[in-house]
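As you look at this complex, bear in mind that one protein chain is not there, while each of the others sits in place.
By letter and in written order, the chains are A and B; residue numbering begins at 1 in each of them.
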Amino acid sequence: MKKQVTLQKEFLKGIWDNNPVLKQLLGLCPVLAVTVSAINGLAMGLAATFVLFMASLLISSIRKTIPPQVRIASFIVIIATFVTIVDLVMKAKFPDLSKALGPFIPLIVVNCMILGRQEAFASKNNPGRAVLDALGMGLGFTIALIILGGIREIIGSRTFFGLQILPNQFEPWLIMILPAGAFFTLGLLLGIVNIYTDRKKRLEHESLIAHYKRVGREELIEELEVK
Amino acid sequence: MELFIIFISAAIVNNFVLAYFLGICPFVGVSNKLSSATSMGMATTFVMVITAIVSWLLYNLILVPYNLTFLQIPSFILVIASLVQFVEMVIKKLSQPLYRALGIFLPLITTNCAILGLALFGSMREYSFLENVIFGLGAGAGFTLALVIMAGIREELDLADVPKPFQGAPITLIVAGILALAFMGFAGMI
Partner (left out) sequence: MNKVIQMLIVLTSIGILSGGLLATVSGWADPLILLNQKAATEAAIFRVQPEGKNYEQVNINRLEVYKVFNENNEEAGYALVYDGNGFSGKIKLIAGLSKDLNNIVSIEILEQIETPGLGTKITEQPFTSQFVKLETNPKIEWIKGTEPTKPNEIQTITGATISSKAVVAILNDGISRLKKLRENGELK
């Protein structure tokens, strides 16, 4: 009997605990490429979330009819279809944004986050849960993109979402807009996330030890220390 | 001459990994050992060249003449997935040791955005057949180059005192940034 995960948790896990970019390290290609500005990050995030949502919804609905041997091929065709739709709609209705994001919209097809969620979740859960998972992961992805894009935009162009927020005296760090800056920023961001996560784990660890000491169950502490 | 420029551009000046951010997943995941980096690089180059050939034929002989270019994305990715499957089978039959060396890397190549990126760029830039093949060769060479350099650095880094939160992906990305900066020096070569 699978432990019942609350619907709320299903949605929230993608935002921090299992954030596709910051924790699972999925879908890094577009993360580095399009985040020269916050708005590009937002657009890419929304596009990927749409594809993830539609794909998860469809695949979850028909999951019982797809034979296991052809599941990867089926997932890929379905994902590719929705990506093409997003690409066409963007080219038709938002040409400037489409040009800015360039070839990375079609590349959403091989975003390991989307394929990964189908394989790990959507194909094994009902549409309701699959959709919540998709929304959570998509939101987490988009937030990570906006953070990265925001940092690079603020330090590299003085602006955030196009609005200037740093004074003209501040000489922008051009490196932020270059590929090197993307690597540095993401690397530092991941490092900081790890520092935070490790610290949290350590604090929980310590409070658990204190708790065991209080209730007189020191023998459990040794088990903890081994981990 | 033009072909040489395409090759050098894809391999060095506009390196797929360090300038276009294609192929980051295997780049971060597989570059920890020199031997696996080399194998992955060669396997990817092989798939890239064949993809360049097949995608060019598919796009120019079928999709364009029959006005089916909107099927480009699904058809390209299906071609790539099938090619990888096919290459895996062929290698398994022809050379057991090679198959064992490449192991799990082969299926991973399917989701390597560098391959799809190569196919898409090629059709966007309207390369001729030969230009596309050279482009594939250059892209693969560049990918391998980036991977091998990174692996070499990471093997040294293993002996260094990297702070724990930065071990693994974070320090790899920071090193990649430095590499990207270095490769920028090649711009203007063409």
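In this text, a contact is a pair of C-beta atoms (placed from the backbone, for glycine too) under 8 Å apart; a residue touches a chain by one contact, two chains touch by 3 or more.
Being a predicted model, the structure only gives us computed values, none of them experimental.
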item	value
Sole contact to the chain not displayed, among A:S74, A:S123 or A:T142	A:S74
Option touching the unshown chain, where B:F4, B:F70 or B:F86 are the choices	B:F70
Residue among A:L12, A:L46 or A:V89 touching the omitted chain	A:V89
Positions on subunit B contacted by the hidden chain, ascending	13-14, 70-71, 74, 184, 187-188, 190
Touching residues (missing chain, whole complex) on subunit A	65-67, 69-70, 73-74, 77-78, 80-81, 84-85, 88-89, 91-93, 95, 156, 172, 174, 177-178
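Note that in this section only the chains that are shown with their structure count from here on.
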item	value
Distance from subunit B to subunit A - Cα centre to Cα centre, in angstrom	23
Residues of subunit A that touch subunit B when the two form their complex	25-26, 28-30, 32-33, 72-73, 76-77, 80-81, 83-84, 87-88, 103, 106-107, 109-112, 115, 175, 178-184, 186-188, 190-192, 194-195, 198
Subunit B - residues contacting subunit A, complex	18-25, 28, 70-74, 77-78, 81, 110-113, 115-117, 120-121, 124, 163-166, 169-174, 176-178, 180-181, 184
